[in-house]
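Got a structure here, written out as structure tokens. Questions coming.
Here the complex is missing a single protein chain, while all its other protein chains stay put.
Labels A, B and C are assigned to the chains in the order they are written; within every chain, residues are numbered from 1.
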Amino acid sequence: MNKVMFFAHLRDAVGEESVSVDLTGKTVAEAKAILSEQHGINLETVMTAVNEEFAGDDDVLSDGDVVAFIPPVSGG
Amino acid sequence: MNKVMFFAHLRDAVGEESVSVDLTGKTVAEAKAILSEQHGINLETVMTAVNEEFAGDDDVLSDGDVVAFIPPVSGG
Amino acid sequence: MNFEISKEPIDTQSIIDKVIQREAGAITTFIGTVRELTAGKKTLYLIYEAYESMAVKKLEQIGREIEERWTGAKVAISHRVGKLEITDIAVVIAVSTPHRADSYEANRYAIERIKEIVPIWKKEHWEDGEEWIGNQLETVAYPTGKPEESDLDE
Partner (left out) sequence: MNFEISKEPIDTQSIIDKVIQREAGAITTFIGTVRELTAGKKTLYLIYEAYESMAVKKLEQIGREIEERWTGAKVAISHRVGKLEITDIAVVIAVSTPHRADSYEANRYAIERIKEIVPIWKKEHWEDGEEWIGNQLETVAYPTGKPEESDLDE
């Protein structure tokens, strides 16, 4: 199983800070497609972090990986 | 009469913070020559302030003007 | 703990103290504060949210990048989260270096990098609404195509 975290407008849209989904063996791009579909959110311009490090669309997820969707940041 | 002020290495060389000299009607360049001669100091690369504002070599001094020799500054 | 996400108001002096070194002749600080007007719109307050554990790692990464690029540099960064009023401090970056040019450049680098890679988000609250702000560097399109009034040079 995988923990998937949402922030900023995505958290508002999903209504949860995180959800549990099994994404084992899926790529980041596939994970995005699945979560977009499930929650009706647009993840096209959103970066993805796996275990607190930015990941590419082709990276493959393992069981237990923590996935976070990172909208364009606006700190500072 | 005019008050002439010295700073930094010039003050060390002259041994005084200031001296009184009559420079009325003299240019800044002439004042420099007079003070160089009197105190054995080199004022070639030294800027001059008259009444707390930088002055040019051709500016003419009036009675009561306060003259200060400003060596290359090193604040900051 | 030179890199942190803070739930409490940031004390600038305490961040400066972290970078003092005998070898340094220059310390620069950048203090990002909440501005009342952005593109003519009056902000009431802001909410900052962070992916805290990752944000700390990314701040540490920025610190390492700076120390590799500017010899002798020492860096400390604190970013606030929660509700901030006008003039409250959102971020403090302190950089010390032997020479002053490096100190300005390294500090500037830090704020630009924060706006690129540190997972922190700002929600602006106005009298007539609120909105999560994104994409300050315009490197990607904001998901909703908004905000058109976002300020790239805050």
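Basically, a contact is a pair of C-beta atoms (placed from the backbone, for glycine too) under 8 Å apart; a residue touches a chain by one contact, two chains touch by 3 or more.
None of these values were measured; they are calculated from a predicted model.
One chain is not depicted; across the entire complex it touches B, C.
Annotation for subunit B: contacts to the undisplayed chain at residues 5, 7-9, 11-12, 42, 44-46, 49, 52-54, 68, 70-76. Within subunit C, the residues in touch with the undisplayed chain are 12-13, 16, 20-38, 86-87, 96, 98-101, 103-104, 107-108, 111, 151, 153-154.
The rule is simple: only the chains that are shown with their structure count from here on.
The greatest number of inter-chain C-beta pairs in contact is found between A-C. In whole angstrom, the spacing between the mean C-alpha positions of subunit B and subunit C is 49. One simple way to say how far apart two chains are is to compare their mean CA positions; for subunit A and subunit B this gives 72 Å.
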